[in-house]
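Following this message is one structure expressed as structure tokens.
In this view, the complex is presented without one of its protein chains, the others remaining in place.
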Amino acid sequence: MALDNENKNFFDVVGTRPIRPDGIEKVTGQARFGADAYLPGMLHGIILRSPHAHAEILNIDTTSLDNDPSVKAIVTRKDFSPDLKGEDWNILENVMADQKALYDGHAIAAVACSSLLEARDAVKKIRVKYSLLPHVTDVEEAMKEGAPIIREGVARSSVPKDMHPNIVGYHESGHGNVEKGFIEADLIIEETFKTEAAHQGYIEPHACLVNMMPDGKGEVWCCTQGHFNVAKVCAKLLGTDASQIRVTASEIGGGFGGKTAVFIEPVALALSKKANRPVKMVMSRSEVFRATGPTSSTSMLVKIGMKKDGKITAASGTFKLQGGAFPGSPMAESAMCAFAPYDLEHVKNVGWDVMCNRPKQAAYRAPGSPMAAFAVESVIDDLCKKLKLDPIETRLKNAVKEGSKASFGPRFERIGLVETLESAKSHPHYLAPLKDGYGRGISCGFWFNFGGETSVSLALAEDGTASLSVGTPDIGGSRASMCQIVSEELSIPYEKVRATIADTATLGYNEISHGSRVTFATGLATIKAARDMKRKLCARAASNWGLEEDAVYWEKGYVKPAGPNAGNHDPLSIIDIAKTMGRTGGPIVGHFEASPEGAGVSFATHIVDAKVDRETGFTSVDRYTVIQDAGKAIHPAYVEGQFQGGAAQGIGWALNEEYIYDEKGVLQNAGFLDYRIPVASDLPKIDTVIVEVPNPGHPYGVRGVGETSICPPLAAIANAVSNSVGIRMKELPMSPPRILKAIEENNG
Amino acid sequence: MRYEAPQTLNQAVNVFSEFNGLKRILAGGTDILVQLRTDVIQPELLMNIKDIEELGKIELFDNFWKIGAGVSAANITRNKEFSKEWPGITEGVGLIGSTQIQNRATLVGNLSNASPAADGVPALVAANAMVEIVGRNGNRKLEILSLISGPGKLNMKSDEFISHILIPRQNKNSSDCYIRFIPRTEMDIAVVGCGVNLSVENNNISAVKVVLGAVGPKVIFSEEASNSLLGASLNADSLSKLQEICERDAKPIDDKRGTIDFRRKVAGVLAKRAVEKAYKRIMEDS
Partner (left out) sequence: MANVYLWSGVRALVAEENPLKIDGENLKELLDNLIISYPNLKAIIQEGVSFSVDNKLVMSSTIERIEENSEVYIFQKISGG
């Protein structure tokens, strides 16, 4: 009975598009998000934030609140664990400042009051004495001599000794000899590129409701991509046990990586601990922009050499990413993803992690990869233009395939880049003539995808239906996919399976929903849990019949005797077995716990048509096509949604989204009015093509799909815009003032 | 904070004029509620005027339109007669916020907020609209350019508030237009706006008013640009002259929404496009 590692190629349910199990709650407004929780006697917490980009905190004076009856608790850094190290210390320092305010919006203190209005008034009465320090918010400025040093002694051991103290991480990888490769080139282009920080722009702000009881038991309700991580981080920051903090994940109104980090939950717990009452906290939109984790801004230098026939002879890139006032920008990811689509004999990837006075960057969909692709794919586009080569043929000529040596080291297993390029080449979009004034842009993109700790439990109900508990918040439709998988494996209808995001006390540790891992890893765990259940169903039927376990087999929802020797028994359905399970051996539960690897990397190719109004610099994106390898699409509509979402966010990042700091280092656009994510009418209909090249590391062939879709858009749109105006745009966002300036400089 | 919701204009005048502290009018609330939430302002009196019947009407008299301070943007854009006569003013009103916001927001509120970027204002100025102001000492009328003194500032005494907007009837062979530039396609604030009111006789421009928004501390009436078109026919030369003057007359600042250079250039482009569009409307009507 080879249930365990059987790879499936033919499906009944997987690949269909059933309605989403969370649909009714979402469309009727009954779904409960982070802020939709209430407890009797709960207080409201508010954080006091630094108005300065960089300042020493000389004194926090809360005496004016001493006799205020509405104030139930005040916390500052001294209310958190004093002996943290490394990244734990970094997280605490970001959650609540110690000696210095490191960026505009950095948390300094917090209060809890009976009402929100009282809390808002109370927090204003705290007097903080600051001594201002010089600040820096630009990645290049931060590396200049004389730039204020954010923190001494944090550089990782891999950073060469002579680098600026604000450079705290260094990465170098690649193979061959790029100097030799450049000599072989017919044309070399070297360019610098810059991108501004973008925020994930999730519509739901961070929110939580917590209760810390006097005996040390904590309860947390919050919107997060990883509630097990919230429990772990809160326990560390408060100096208590992870098992004592039970976290329940709410429905989540978008995360995109930004809700992998922890910001307010430890503060709310500290307030609750002091007040001995439940505490609710909801970030304002302004707080979300100022004090959560946008992506890095970058400065990048890329050099590529090409033969006249389009063969790349060598490529090198230096990717400098600022990650705010903390180490940890995804510069190694930028460096390793930059040239990953191309089979290169000589390649060198360099990454610098730079600190400056901005909030601690957090993950944003394929962290590091989209910016690197912007630089690399822009240079490839220019090379194609100068050498009069077709952009897709040229990419095909250099594309990696199974067995190619990746720019980051090993050889690729089975991958689908060539398939996406071939599909793009014959797509009606690419074959359609370009409308007057429009530019067309092509780009490829790459992302690794992840596995990680996963634990699921699948319980059989007495009526033969199934209840699946998973520990990965559903940020992209995973409950639908998981129900399909159980339905597929057990041969019971999709509607007979309910998937629930279980709290941290119910399952083993689950890694955060990140790295496009959920449909891969939780999906794999669900397959294995269902197969575990099938094995138990077989064993139960065998025992009912008085047979050995190997004398029965499973077929499409039934246990059957294996052959004539096993006797003449009618097949038993899941319902038959479930009905009697209580008295034939007890409940039947399938489960699986592991840290699956082999997530299967993925590639995408995007095609964009855009037109620039040459008088105003306004860009309209007219047509967009996403072609991506999904390995195997469990629920194709959700996969298409991920593809479209990546393109939509990419359009915003490419054209208008940016963090704007003034000369004092204060964020100028901490709201959706001036931080311009695209509105619906800004977007064209985004066409999608799902390519399915199975991942050898998954029983159904699944690859992650959530992140790769945001890797090509910045470059594809930049190529379309550059082709429309006839000028290479090297800085993001390509906002109207920037485009108009480029046009005028080009004219005169 | 004291909250009042008077039922008549007289009561409103009494409540408002007798209160001496920091006070604000609540009509649509689409600006004031945001300001309250973000702590921009903490008034001691908030006076809701939505219950006052006579402020909720759009009335047509022999030679002017009278729009009450409580009239929502949606009720203006929905008024077929008014929007046919003043398509440009209607365009401006129809660009305030979103559809949902327009169901609450009022044109008087848009004007009273005195944002240099207000979408409702340039076309009103171009149309020679006036406001009716009520206060302790009765009513007075004021031109909009004289009403606004700077960003967020109005030339009104502390006992006064605006009750109505008065818009003249449109002339024959005339039309208006408002266009704005935003980096998105909707739901945004003008980086530059331009309102134009135009009359044509024998294919030549017989009257014109070009008004620029978001390129100065308050809305700018470019007299020189307007004069440059007077008596001229609409052609590449007259338009490029107009564009050049508007670039010069714009006095923008550098901020998160745009640079000085960018706004100047776009002011010229918008003026040109707005004049062309108004002209086209006249030609289509005749």
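Which chain is which? They are A and B, in the order written, and residues in each are numbered from 1.
One rule holds for everything that comes next: a residue touches a chain if its C-beta (ideal position, glycine included) is under 8 Å from a C-beta of that chain, and two chains touch if they have at least 3 such contacts.
Here the structure is a predicted model, which is why all the values come from computation and not from measurement.
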item	value
Shown chains that the omitted chain touches within the full complex	A
Residue among A:Gly257, A:Pro278, A:Gly617 or A:Gly665 touching the omitted chain	A:Gly257
Full-complex contact with the absent chain, from A:Ala529, A:Val601 or A:Ala670	A:Val601
Among A:Gln322, A:Ser457 or A:Ser516, the residue in touch with the chain that has been omitted	A:Ser516
Among A:Pro359, A:Pro391 or A:Gly452, the residue in touch with the chain that has been omitted	A:Gly452
Which residue of A:Gly324, A:Pro367 or A:Gly590 touches the chain not shown here	A:Pro367
Sites on chain A contacted by the missing partner chain, in the whole complex	156-158, 170-175, 256-257, 260, 330, 332-333, 336, 348, 350, 362-367, 408-413, 447-452, 514-517, 595-599, 601, 697, 707
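The rule is simple: only the chains that are shown with their structure count from here on.
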item	value
Averaged-CA centre spacing for the pair chain B and chain A, given as whole angstrom	44
Chain B-touching residues of chain A, taken from the complex the two chains share	120, 284, 286, 615-618, 655-656, 660, 668-669, 673-674, 676, 678-679, 681-682, 735-737, 740-741, 744
List of chain B residues in touch with chain A within their complex	38-39, 181, 183-189, 191, 255-259, 261-262, 265-266, 269
